[in-house]
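Take this structure first; my questions come after.
What you see is the complex with one protein chain gone and the rest in place.
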Amino acid sequence: MPVKKNTLRLNMLAMFIAIILLQTSIPLIGYIPIGPLEITIIPMTVVVATVLLGTVDGAIIGGIWGLTTFVRAFVWPTSPLAAIVFVNPIISVIPRIMIGVVAGVTYTYLKKHFKSQTASISVAAVLGSLTNTVLVLGLIYLFYKAKAPQLYQINIKELLPYLLGVVGTNGIPEAIFSGIVTPMIGVPVKKIFDRTGR
Amino acid sequence: MSNFLFGRYLPGSSWVHQMSPQSKLMLSFYFVVVIFFANNIWTYAALSGLILLVVLMSGVSIGYFLKGIRPLIWLIVFTVLLQILFSSGGHVYWHFGPFSISDTSLINGGFMFIRCLLIIMISTVLTLTTTPLAIADGVQTVLRPLKKVHFPVDTLALMLSIALRFVPTLMDEMETILNAQRSRGVDFGSGSLRHRISAAVPLLVPLFTGAINHAENLSTAMEARGFTDSEHRSKYRVYRWQRKDTISWAVFLLIGILVLFIRKS
Amino acid sequence: MDQTINFKQVTHTYQAGTPFAQNALSQVSVTIAGGSFTAIIGHTGSGKSTLVQHINALLKPTAGEIKVSGRTITPATTNKNLKQLRKHVGMVFQFPEKQLFEETVIKDIMFGPKNYGVSDEEARLDAKQAMGLVGLDGSLQDKSPFDLSGGQMRRVAIAGVLAMKPEILILDEPTAGLDPRGHKEIMDLAEKLHQQQGMTIILVTHQMDDVVDYASDVIVMDQGKVVKHGEPKDIFSDPEWVYDMHLDLPSAAEFACRLITAGVPLKTIPLTIDKLADAIVGVIQGGQSHE
């Protein structure tokens, strides 16, 4: 139904925010624990939102996830890692925003040059997911290389290899699965979405 | 399943309940910042005293708080252990590779424990005494000055309020979808990693398409009720600044200054 | 296999042990006969949906036990090995079209059988057969389910359950939101499955006309308890009681009550239009013979 674009956009964003809030609270649809690690499927949501709504809105949804991560790091951390790392708003928010940006730019580019939507979404998802991992890693390194973090007077420098290891081992399978599963979600959902835009 | 962060609000009419959400929000933030400056027994004592006062004024039983902290206890223990094992300096009792235990690290570990507790306590008071909606309104009020630079504060607030309103709806739908796919033979939460991640597809596709339908129908309904844009609307729900807010701010500021004076420089 | 479903002293409490605890079923003992067409009625919140979700162990009892197809479900039942049970007990939820997710109609219908380890070819055959059962044209199989009309989508979803070849089929308000034609098609399908395939049908509904038209057994629930269990004529014989349960009478029975109030001497309360017409004709002819 051709309702006004701004109303529809407002509500689409609201629904995705609601979904992110659900995913950060319910493990089954947000995190898949594997041993001591966990693979999060929220980047897939951010990528799907980006594919539907565009780069800017994807970045907004990513940012909202980041803010949720930041607040929860204080109130209700999902893992010890979160309690240490994500209390820094730059580490919790910026990489999440960048998922939307990178996935958006990639998807927009690929969509123009390649026919296969599945492939476009897949590549956008892999790059989006990797962006998250690389940026979180990079920022941890940047922030904790030199000085101890304010909150916990710990000498994180010693912890650094461990942190990088955890994030890295999470990040690789996360990217692979993002690439496989995101198109399986994104293609049918995009179909429905395009129909509402008419 | 519905008993997570949204089920935490406890209705009541205590002093803390009656404060405006924007000042509760700002004071919680301020309190966390002040915690960063605490570094000796006296500063922690002052802050602990303050939080005790807040808990008393919230009318919520202490037992309820402790219950809330229980699931986080391992996390706190882990963080404290990290603190103990990795902080350096002082008289070293034991060390192995990168790990060491010293008198300083033990004291730091203790402070760490109190610090975690304080942060959890203040945020718990906030969520127990303030509805998610009021928190969203509080955010809107706090961000209001940004309107001057054309930041769409009201749009953001409306978006947030609609999102919060739809969380229970989507959660119900998700539960139904989960049950429907279980009935079709999906085993959630077991099997290989690949299997477990693929299991997200029959959950998320219906969840997303449902959400898109909600967004579309809601847009139609909103426009039928005269909605055009979010920046030109009057506001039904207004939280007024009260004397309780002024008094609370005064107390918090006082303790803040006190902490700055008695901290180890 | 014996399809009888046996509830023994089943209690279910949602969020047990929290301040939000809610008793949804209390000490329910009831037997649903294999091969029956049983309707479960009761006002919103009476525990109907909670009851049926125990039959395929989506919910487990807080106390008591359920026997289904030779399996016993108790509070200690784990989530493992429930697959076989769930294959036996097909469950069609309210607005089942909301569970569709696959690229094509046929893939979506094959999803269930494949989860039970059936080969691709076999799943495809089962799916095609299910499409025929629900009256979906074969030409639709490669379409996206999202391109179909609402009524067709619902039939795809039902086919997805039937393709698993269940012996017991639970339908939770299967006609909600459909127009009269769609309504009749779905209900006729349920009857066909019951009569031709001998399936046990359990229908959760608010539509009393469907209860008298299709069901042989009725379970009435109120506040988490089974308050009556019997044939439709037993259930609706006491209109006062039916209204006390916040339920309606079938249209014919309701109209009959109004006729009686208006002074028409009907001896019983007929449940269907035909019976009502017979009764009225009876009164007319009875009147004639007396004169």
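So that you can tell them apart, the chains are marked A, B and C in the order they are listed, and the count of residues begins at 1 in each.
One rule holds in what follows: contacts are C-beta pairs under 8 Å (C-beta built on N, C-alpha and C of every residue); 3 or more make two chains touch, one makes a residue touch a chain.
As a convention for this text, contacts and distances are computed from a predicted model.
Per the UniProt record, the chain missing from the shown structure is "Energy-coupling factor transporter ATP-binding protein", taken from the list "Energy-coupling factor transporter ATP-binding protein", "Phosphate transport system permease protein PstA", "Cytochrome c biogenesis heme-transporting ATPase CcmA" or "Dihydroorotate dehydrogenase". Among C:A33, C:A63, C:L125 or C:I273, the one in contact with the hidden chain is C:I273.
Listed by residue number, the positions of chain B touching the unshown chain are 133, 161-162, 164-165, 168-169, 172, 213-214, 217-218, 220-228, 232-238. Touching residues on chain C toward the chain that is not drawn are 43-44, 149-151, 176-182, 184, 206-208, 246, 248, 251-252, 255, 258-259, 262-264, 273-274, 276-278, 280-281, 283-284, 287-288, 291.
In this section, only the chains that are shown with their structure count from here on.
Here the CA centre of chain B is 43 Å from the CA centre of chain C. In chain C, 101, 146 are the positions where the chain touches two or more neighbouring chains simultaneously.
Shared interface positions of chain B, i.e. residues touching 2 or more other chains, are given as 189, 201, 205, 209.
Those residues of chain B whose C-beta lies close enough to touch chain C in the complex are 2-3, 7, 173, 176-177, 179-187, 189-190, 201-202, 205-206, 209-210. Chain contact summary for the complex, chain A toward chain C: residues 187-188, 191-192, 195. Across the interface of their complex, chain B is touched by residues 15, 18, 20, 53, 56, 58, 79-80, 83, 86-87, 89-91, 93-94, 96, 98-101, 111-112, 115-116, 146, 160-161, 164 of chain C.
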